[in-house]
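First, the structure itself, so that you have it in front of you.
All protein chains but one are shown in place.
And then subunit A:
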Amino acid sequence: MLVGAVFLWLLVNGAFYYMSRVRPGAFDQRYARHILIGGGIVLPVVVLTVLLVWGLSMLPDPRRPGDGLVVRVTGEQWWWRVEYWPEGADAPVLTANEIRLPVGQRTEIHLTSDKVIHSFWIPALGGKMDMFPGRETMISLLPERPGTYRGQCAEFCGASHAWMAFAAVAMEPADFDRWLASEAADAVPPSTDAAARGARLFRSEGCGACHAVRGTENVGQVGPDLTHVGSRQTLGAGRLKVTIDDLSIWISHTDVLKPEVKMPTYDLEPDQLSDLAAYLEGLK
C-alpha cells in the first residue's frame, strides 16, 4: 500500500511539475485528447476491472466450509463467549474473550448474540460479520501466519462497545492442539498461600455465581468462564493485561474501566484484592 501511495504521489506531482515547469504552454489538442482518453477513461477502466476481478475472486472465501474445527462465539455486553467444537466433539471447550485458530486450516466461526447486535471482526484475518440475537451467522477464517491479532466488535452495542475487543491468536496446528487440550482441562488448584486465600475469597464474595472455574464449585454462566483466565492475553475483553496489578484494578474499578458493565465494583482491602488477583492470575 505504501509503494502504491508513493507511486501515485510521484505520478501526480510529476505530472504537475511537467505541466507547470517543464512544459507550461498550451498542449496540442490531439496530444491532450490522448492524455484525457488514456488517463481518464482507459486507465481507470483497466485498473478498476483488475481490482474488481481480484476482489470478486476473494469474496466467496469467508463463506467456504471449514476443515473441521468450529468455534462458536456469542456476543455479550461487552465480552465474547467462546466455544470450541473440534470435529466429532460431544461437548465444547468453553472459554472467553480470546480466539485461537490453527494456521493453515480454515475454521468456521459460528456467530450469535445475547441481547443486541454485535459484529465480529479480526481485520488482519478477514471481513466483519454481524452477530444477531436468535440467529446464527458464519464466517470462516484461514490464518496463514502465526501471530496475535486484534479483534474488535464493529457494531455499536452500548456504552462499552469500544472496549469490546479480543486477541486472536493464530498458532501452528500442533501448538493449537496442545493449547486446546490444556484449555479443556479443569482449573489448576492454587499454588501459593495468597492464591489459596484468593480462591476462598472468590467463593465467599460470590464470584462463582457469575463466573465458572471448572473443577471447582463455581459454575456461574453470566460472565466469562475464568478456568484459564491467567493464560489469556487480555483481561476484560481487551481492556487490560492479565497481571496481578491489572486484575486488582479491574476488580475494584469495573464500572470506571467499562461503563455500564454488569460486574459490580468490589470494595475489598488491598491485601484481599491482591490475594484474589493472585488466584486468578494463577489460573493458567
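Keep in mind that, in the parts below, a contact is a pair of C-beta atoms (placed from the backbone, for glycine too) under 8 Å apart; a residue touches a chain by one contact, two chains touch by 3 or more; residues count from 1.
Please note the rule applied: contacts and distances are computed from a predicted model.
Engineer: Leaving aside the chains you can see, what is the UniProt protein name of the one that's missing? Options: "Cyclase dehydrase", "Sn-glycerol-3-phosphate ABC transporter ATP-binding protein UgpC", "Glutamyl-tRNA(Gln) amidotransferase subunit A" or "Transmembrane protein".
Structural biologist: "Transmembrane protein"
Engineer: Looking at A:V6, A:M19, A:I35 or A:L52, which residue reaches the missing chain?
Structural biologist: Result: among the candidates, A:L52 touches the missing chain.
Engineer: For subunit A, which residues reach the chain that was dropped from this view?
Structural biologist: So the residues of subunit A touching the unseen chain are 33, 41, 45, 48-49, 52-53, 56-57, 59-60, 63-64.
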